[in-house]
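Only one protein chain is missing from this complex, and each of the others stays in its spot.
Letters A and B mark the chains in the order given here, with residues in each chain numbered from 1 onward.
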Amino acid sequence: MNRILARVENLTVRFPTSSAPAVDGVSVTVHAGECVALVGESGSGKTLTARALLGLLPASAVAEFDRLDVVDERGELEPAPAARSRDWTRIRGARAGLVPQDALGALDPLRRVEHEVGDALRLHRVASGRARRQLVAAALTAAGVPEPERRMRQRADELSGGLKQRALVASALIAGPELIVADEPTTALDAGHRGRVLAELRRRVDGGAGALLITHDLASALGTADRVLVMRHGRIIEAGRPDRVLRDPEHPFTRELLTASPAGRPRGARLLPAEPGTRGEAPAHQGSPATEGPVERASTTVAPRLALESVAVSFGAHRVLDGVDLAVAPGETVGLVGESGSGKTTLLRVALGLHRPDAGTVRVDGVDRSAASTRERRELRRRIAFVPQDPLDSFPRGATGGEVLRDALRAAGAPRAARGTRAQALAHEVGLAAQLLERPATSLSGGQRQRIAIARALARDPELLLLDEPVSALDVTVQARVLDLLDELQRRRGTAYLLVSHDLEVIRHMSDRVLRLEAGVVSAG
Amino acid sequence: MTGRAWTHRAARRFGGALAVLFTVATLAFIALQFIPGDPAEAALGGPGSQASAAALEAARVEFGLDRPVLVQYFDFLWRLVRGDLGVSYAQRIPVTQVIANAVGPTFVLAGTALLMAWLLALISVVVASGRSRGARAVASAIDLTAAAMPNFWLASLLVLLFASVLGWFPAVSTGGFDGLVLPALALAIPTAGFIAQVCRAGVDGARQAPFIESARSRGETELGLRLRHVLRHGIVPGLNMTAWSLGSLLSGAAVIEVIFARAGLGRTLVTAVLGRDVPVVLGVVLFSALAYIVVALVTDIAIARVDPRTEAKLAEAVPHA
Partner (left out) sequence: MRRASGAGDAREAATPGAATRARAGTVRRRFAATEWIAFAVLGVLALCAALPALLAPYAPLAVNPAEAFSAPSWAHPFGTDDSGRDVLSRVVYGARDSLTIGVVATLLGLASGIVLGALAGGSRGLALAPVRVVADRTIEALFAFPGLLLALLLITVWGPSVGSVIVAVAVSTAPGFARMVRGGVRQALGSGAVEAARLQGDRLPRLWSTLVLPEAMRPVLVLATLGVGHAVVLAAALGFLGLGSPPPAPEWGSMLNAGRPYLTKAWWMTFFPGAMILLVGIATTVAGRAFEDGRRFR
């Protein structure tokens, strides 16, 4: 085995506010020439473990360990300096680089990208002046930033999330550190750039560096790493080579993580087995004329539920949608992929009737919305419901799930007396325990909130659901359960879906047809 | 921020400033319409003046008060555009002349006070930054007390201590540096309290921002973190308050100049208020609003160079004078 670059044994991290340790007896070793992946869902302790290796734990955290060693400035393995010691400043940036987790906030908005990315060169006196600028440009190019010369002169706030993340990768790798800790380095990137960043990481590892890759995405970890550690509730529950973990996972949670990923799973296949006792057979929900039995498939004789014809929208001189054609037939799911800034949000707002297009026609069940009377438009609006990206933001402040559902039922025209029981029926239909309805939405988990948002959308028995990134903020297993739920609801009710996401794998798994939105134009994906 | 976007923003701001200026003038004109009684009588020294009917008529013609309101309004605007603020009822000289005579000492006072305020605020913020909780609590308490201090009362206390008891500085400000210290300090301390509060909030926010952690991960020292990252984020919100500070200093000057018997715009204003010399009061107030608008415009455009982020967030944070 190669020499060791960083090693921690029996690490425990506690916070004074919580009795359970956030990290509980974890040991990790990173050798030169290997990439170790630390996989886990949010709150599993993976980020804290990685930060402990670089002495960057939050001030309120209390860490204990049997041993913590890191390469020093001469490249020799030594016991790590104390938490707030100045000795760290000679190691970090030069010998050990960190790609921080929060891509949006991790660059100083008041400094130029050039200075933020080139900081390690300045601090460790690697290069200055023109030489430094050239190195910065080269590092940005290697991380996949186009037009590096222009980007260098900008400030971090002028970059998109994806560009910021690539700039952060460049800033961590610029001084050629031996130890690379990359904490979710690709969350804001699309598939192409994700591959590029992981390839750059792999290139460094093959050149002799050691990397610790922290990710929630088991699939990408299996493709990149030499060794995979799976964490849950602060402990490592599985460790091994990728092929072995993939073929023969030891821990049930690893198995769940593997099957929960929608990648390569055919349309309609359940991702996770149904949970006992929660969502059995469909109960007869009251008062909704749902289509029972098999889903009617797209047929050319029926008018599409929603049709956009040559829709164009501009904001000032900026053309956001440029002649979009799109149709969703009854009962089908159309998946729409697009990066941030591709016009997804505007397209949804047009489809929902919140934004009037500058040109083109929007038809709901064959009726031209712009030609409809106000009353007709109201009626048409009832047939389309929306599930937003951030459910919490769409609930009134401080509302409970029950209040949200009862208000939706009121708007749908349900009599006051019936709202309580119908809200419970809706909750049951989306697999939410009735007692959760009386808790404020802020105290619910992300998956539970999303279920309430779905239930709210179902309150008026819509014929079409527009889903805006409904699972992008959720952990993989939670995402799988929400996707399973959506699939099941469609089978039972026959509702058509227009599903918008940046995640091609989710789209492929869920959709009958995949469309791609790029620079305001829709094409077959 | 790219050059073009910056030019665009500067042009838009300039247009906005002109519109505000126009509204300011309109509001002032509307306020004038509320003067109770006969404005011509006011021009001749108020009801006590016992002016004859002929004198009132002459004054009406002289000040254009006999014409329809709308004509007076456009006439008022047109005179403002030409820089004509009318004639002082009391001194019988053009208001622009009155302002020109008084403006110098006031700007010296306000400028000195602004510098002192920034100096005091920065000392308070830098000294307390990164210290223990207790030290920061004490610093915040000092900011809070300073900001809540009525400057006219503070001025009296300063006179009592430094002029009457210690005798270091004169109690009456006749000019020269000696006479400037106490009035400037009385104006600076409350303003410093406000600036320090805003800067401290900026500094504390920046200390917890994720970019501090990433700078640390590149090997930045604690001193470097403070100078290159934290302090900048602390100063920007304070700079955003420059126009507001100037406004509050001009407000304060009205009282402080009276207390120290110091010549200037403020004392001219108070004298005019007590004598109900409407043209002078109006002229000084409009002139101050103009100064505020110009300073706000300049700082806003300048800050766009330092901090390209949207301006609204910080502008909303400014306390009202």
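Details
Operating definition for what follows: a residue touches a chain if its C-beta (ideal position, glycine included) is under 8 Å from a C-beta of that chain, and two chains touch if they have at least 3 such contacts.
Model, not experiment: these values are computed from the prediction.
Among the residues B:A10, B:V108 or B:V258, only B:V258 touches the chain that is left out of the figure.
From the options A:R90, A:R196, A:R255 or A:R381, the residue with contact to the chain not on display is A:R381.
Among B:A11, B:L27 or B:A100, only B:L27 touches the chain left out of the display. Taking the complete complex into account, residues 16, 19-24, 26-28, 31-32, 34-36, 144-145, 147-150, 152-153, 156-157, 159-160, 164, 247-248, 250-252, 254-255, 258-259, 269-270, 272-274, 276-278, 281-282, 284-285, 288-289, 292-293, 296, 312, 315-316, 319-321 of subunit B touch the chain not shown. Seen across the whole complex, the unshown chain contacts subunit A at 41-43, 233, 275, 277-279, 352, 354, 378, 381-382, 385-386, 388, 390, 393-398, 407-408, 411-412, 431-433, 435-436, 440, 442-448, 451, 456, 459-460, 475, 477-478, 481.
In this text, only the chains that are shown with their structure count from here on.
The part of subunit B that touches subunit A in the complex is made up of residues 1-2, 209-211, 213-222, 224, 228-229, 232-233, 236, 306-309. Of all residues in subunit A, only 54, 56, 86, 88-94, 97-98, 100-102, 105-111, 119-120, 123-124, 154-158, 168, 171-172 touch subunit B in the complex they form.
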